[in-house]
Every structure is written in C-alpha cells, then in structure tokens.
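Heads up, the thing below is written out as structure tokens.
Note that one protein chain is taken out, while the other chains of the complex remain in position.
Right after this comes chain A.
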Amino acid sequence: MEQRSIPEIEREIVEDFALFDSWEDKYEYIIDLGKKLAELADQYKIEENKIKGCQSTVWLKAFYNDGKVHFKADSDAVIVKGLISMLIKVLSGHTPEEILNARMDFIGEIGMMTHLAQTRSNGLLAMIKQMKNYALAYKIMQGTKNE
C-alpha cells in the first residue's frame, strides 16, 4: 500500500471532522482516539520523555527506522491523549524532512485552536515542537552518517 503524504492525512482528518454536527461529537471522537492510542511501554515513561505542564503529563518517545520517524506517546489525560493520537497519525512513519516541513494547519481547521497553546509547556504546540525536534535530530544524525 502506498503511504499517504502528511498533507493527505491532514486533509482526511479535516474531512472527518466536517461530519460532526456538535462539539460533543467532536470530543467523543477525540476521547475515543485517546482511549485507543497504542500503549507506550512503561520503560519509556521516564523523566527524559516527559513533556511536563501545569495540568497533565505527556510522555513522548520517537523511534528511527529505515529513514522514518515513528512516534509513541501517552498522557494521564484522555483528551490530550486523543489529540496526540492525531498528531501521531499525521506525523508518524514519515521522513525527518517531511515532518519538519509539516504545516499542521488541520488543528486550526478542525477547531482545536484553543488546545494549541493551552498551557505554555504542554499545549499541542509544545508537542509538535518536540516531535519536530526529534525529526531534526534524526535529520542531523542522517547527515553525519552520509558524510
């Protein structure tokens, strides 16, 4: 199966959300995503993988395989977990380059802007930044290897 590009996945999420009539439906969908998010093994729930904020705790871990970055995450709050699940859906399994170029406009388009900067340190913005930081690190690593 040919892998879809980041913009294609973003578009699909926006289209999914367009079907929801109410905020309840939207949140039920996100909560459901949160509950279904693949578990992050306890060994990765360590201090260095924590994005600690004023409210909830998020653990984010990246793995690098065949030139692609794969993300796994967990949170103690289910809505945050659902939102990360979407970020993972969009960004996971792509090259560092693709991740770094991702615009992530879909968050605004699905009406989740308020979560963007919810708290300074663990809003969606902070998580996207952290994911892009991983991508950047792998890109640099890749560059050094090729030299």
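Following the convention adopted for this analysis, a contact is a pair of C-beta atoms (placed from the backbone, for glycine too) under 8 Å apart; a residue touches a chain by one contact, two chains touch by 3 or more; residues count from 1.
Quick note on the criterion: contacts and distances are computed from a predicted model.
Student: UniProt protein name for the omitted subunit, picking from "Cytochrome c-type biogenesis protein", "Fumarate reductase iron-sulfur subunit", "Bacillithiol biosynthesis deacetylase BshB2" or "Cysteine desulfurase"?
Tutor: The UniProt record for the chain left out of view names it "Cysteine desulfurase".
Student: For the chain left off this view, which of A:14, A:40 or A:78 is in contact with it?
Tutor: Missing-chain contact among the listed residues: A:78.
Student: For chain A, which residues touch the unseen chain?
Tutor: Within chain A, the residues that touch the unshown chain are 23-24, 27-28, 31, 54-57, 76-80, 114-115.
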